[in-house]
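Omission of a single protein chain aside, the complex is shown with its protein chains in their original locations.
Up next, subunit A:
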Amino acid sequence: MLRLARVNIQKLDALHSRCFAAVASKKAHEKDIAQGPARQNESFMANIFRGSLVPTQVFPYPDVLTSEQKELTASLIDPFERFFAEVNNAARNDENSKIDDNTLTALWELGAFGIQVPSDFGGLGLNNTQYGRLCEIVGANDLGLGITIGAHQSIGFKGILLFGTPEQKEKYLPKVASEKVYAAFALTEPSSGSDAASIKCRAVKSADGKHYVLNGSKIWISNGGMAEIMTVFAQTEQTDKKTGEKKDKVTAFIVERSFGGVTSGPPEKKMGIKASNTAEVYFEDVKIPIENILGEEGEGFKVAMNILNNGRFGMGATLAGTMKECIKKATEHANNRVQFGQKIKNYGAIQEKLAQMNILQYATESMAFAISQNMDSGSQDYHLEAAISKVYASECAWYVCDEAIQILGGMGFMKETGLERVLRDLRIFRIFEGTNDILRLFVALTGIQYAGSHLKEVQRALKKPTANLGFIFKEASKRAASTVGLGGTDLSPYVIDELQPYAKKTAACIDLFGQTVEELLLKYNKNIVHQQFTLSKLANAAIDIYAMIVTQSRASRATRLNLPTANHELSLTKALTLQASDRALMNLRNATSSYHQELNKEMSLIAQSVCENSGVHTSGVIDLN
């Protein structure tokens, strides 16, 4: 039997977009749904939402750099590391809450501010993968400094790279790549965080149509206190070409501090990433020439989301480096510290920690470079994976750093060891550039939306059964197979022999994943967008599946290439698969179980009651009642 959900796709879509102001849906998908047959999406993760396997982006593990590019990248690593060893001092940057001028000058000379700017504009012209490799070094050494250079190029002027006109590129890229002009990305406002579409900054077009006048303010802008050039988002009045209706829509602008009317507040005092400057930025009657509109008028939201999506992969690479450094410190200690007459590395409690830390590092790195290489080979379908890797990397890095501190014990708590700074620095990574909570919903709903569009296609085919018999038969048999538990997913062609049993476990997760999505669509219809308890379970399962897939692919590659580390990588992959497949199955079962329905209801009630009473709402045990 073919089971079909009658999903009101358009409504789902509209709700989805509103929910995900901070992360955005992909325009291409929206078009697919409106216009008919879904285009082939290359994303591995998007496709498992509809129970289908599209292996091109993950199997075999991508390898896009030419040997010349690899050689060049290798030659850049040494000077980058030497900058951190000889010039930069992360502890001092943290202590002073700023990077001193000498270090910044050295960083400019090193070329670290224009890594991806084409060499014609004075940058290094590296691709995403090469950038990612350098990010790893930054992450291992100084996250605060990493934010300074990341806010500058990963988001600050990325919009000019992605959407700039030739004139805008000519004018601004040389400055920000090598002429010591800082850039910033200004989206967030006091009343507009995750819900980025609700910004209040407003730009009004002058009567002669030659410029816009911008008013409003932004908060928590990285590099906000020092940036000369900013990508600023503001509401503008746009007229709908069809209906003539006037509507507020977001437009992106390139704003120079020198336009006048741009001021910034004092540096914010923060928990971590203190080396980076974070400030409020105010705009008072700032005159922006019309040629400084970035992208299309009224399309600023899309510009913002594309910039964020495009920059997100770098975080995974950065944090993979951070984890490496934490692991190095923890291992050094475990190798030397003697307690109860033995090196602590001989104790199971320590071994378990070290192994877990390495498993997570391996998966994070595998994700980051799968995505960067997908992007470099021209893929447009990396947004789900990039969101997954951001969530995964930021949570794993926190765990790894925390456990490193635990292994070092009291020594880990001391400032001198340098891990407490890293832990403070890491905390923000789960919050900024799309909070992990929002990104989880984004992953689940973007996938569901894609699956829904496919279901709609099946519905359409069913209206003319004779004409679409083959298609319907294929769908029916696929679904029949998964319902009776035969399992439609087969990963065996893609992994080496030794990993076959593990690939089977992952395949079982993928099968259940597709079924669960369909079941949820059937059950909730368009209301699925409100089921956040359930959606985050689905997202967690997706994250675990992606971790299994990329590590199995990378370890297979290591084995085929006969790398000296292949056996170790296989161990990491096996261990990860055992953990992740179990967890994914549990999350998927929970997503539809009645037991969890009850739990969710209770949790919801608890939260309501706590909120109504502004805090803990219990009677003290020994208080007078």
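Of note:
Quick note on the criterion: a contact is a pair of C-beta atoms (placed from the backbone, for glycine too) under 8 Å apart; a residue touches a chain by one contact, two chains touch by 3 or more; residues count from 1.
We adopt the following convention: contacts and distances are computed from a predicted model.
From the set "Electron transfer flavoprotein subunit beta", "HORMA domain-containing protein", "Alkylated DNA repair protein alkB 8" or "small monomeric GTPase", the protein name that UniProt assigns to the chain left out of the figure is "Electron transfer flavoprotein subunit beta".
Summary of contacts with the chain left out: across A:Val58, A:Ala112 or A:Ile160, the touching residue is A:Ala112.
In the complete complex, the residue from A:Phe44, A:Phe59 or A:Phe83 that touches the missing chain is A:Phe83. When the whole complex is considered, the residue among A:Gln57, A:Gln153 or A:Ser178 that touches the unshown chain is A:Ser178. Considering the full assembly, A:Leu124 is the residue among A:Leu124, A:Leu521, A:Leu535 or A:Leu572 that touches the omitted chain.
By the touch criterion stated above, the residues of subunit A touching the omitted chain are 71-72, 75-76, 78-80, 82-83, 86, 109-112, 115, 119, 122, 124-125, 178, 564.
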